[in-house]
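Here it is, the structure in full.
The complex appears here minus one protein chain, its other protein chains still in place.
What follows is chain A.
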Amino acid sequence: MITYIIRRLMAALLLLLVVSAATFSIFFVVPRLLGNSPETLAVRYVGRTATPETIRQVADSLGFYDPVYVQYLNWLKGIFVGADFDTGAGIERCPAPCLGYSFIDKQPVLPELLERLPVTLSLAVGAALIWLVFGIATGVVSALRRGSLLDRSAMTISLAGVSLPIFFTGMVTLLLFSYQLEWTASGGSFTPFTENPAEWAYNLLLPWTTLAFLFSAQYARLTRAGMLETMGEDYIRTARAKGLTEKTVTVKHGLRGALTPILTIFGLDFGLLLGGAVLTEKTFSLPGLGHYAITAIPRNDLPAVMGVTLVAAVFVIVASLIVDLLYAVVDPRVRLN
């Protein structure tokens, strides 16, 4: 068990390193390979009226003339010990862990990210709870009554849920529940949970349900398929032969067997969401990580985009690490393999 954990941890660390190198390459190496000179890269960090001389200076101070691996190592070093950035108007300190410095906001990136994380986290946790409960319950009932009207309508609705984009369902629910019926908040506002839990939930209710609708649909279909499979297993017959009630057979034996693949998908979905639910945050104007990324992109704020990308990658990797470890708890056979 211990070696299993250590092995997984090492793999996760290695993966993080690879991801960071890949992220770095996308933003700093690929443009060079596509023919950009250090100067054209540096243009993005100076004003429009800069002279070629200033541009060269900026390119130099950002280390664009260094070999690629030196640039990468410097960037990595920033994460561990922090870095200084010459903004032209003075030296700015970006303390460790420094994920980069936004020259447009004149701010280190990480604090900006941390400020927005609670929004994304609130959105993801709430939505996840709703979709797990609804998705799995729907899937179980559909599987048990396969072919019934209930099953067919649930599966049709879930097909819609899987196919409709969030900006469509989001707009429709906003229009209906917020603007017409005025039951819920119209988005755009976020109250931290610690300040006022009721208002926190009220503001997030619509984004939660809209996001959960999309995921519930997918989880309902997954659960249904899993249940149909496990309920046909021999061990279900054994459970029935013991004289257990149908409820015990379904939940303790059937659902327990079907949950394992759902756990895997859930880990990845949740990790991905933490990295920013871009469309949901945009639709409901929630100031989360995804919102941050999507405003940074048109402004060519490379360090900001890169910071979000890396943080998102970390979330996915950590989530899948947790799933791997949980897997050993959920499926006892994993420990030996």
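The working rule: contacts are C-beta pairs under 8 Å (C-beta built on N, C-alpha and C of every residue); 3 or more make two chains touch, one makes a residue touch a chain; residues count from 1.
Note that in this section contacts and distances are computed from a predicted model.
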item	value
Options "histidine kinase", "Dipeptide/oligopeptide/nickel ABC transporter ATP-binding protein", "Multiple resistance and pH homeostasis protein C" or "Carbon-monoxide dehydrogenase medium subunit": UniProt name of the undisplayed chain	"Dipeptide/oligopeptide/nickel ABC transporter ATP-binding protein"
Listed residues A:87, A:238 or A:300, member touching the removed chain	A:238
Contacts of chain A with the absent chain, listed as residue ranges	233-235, 237-245, 248, 253, 256-257, 330-333, 336
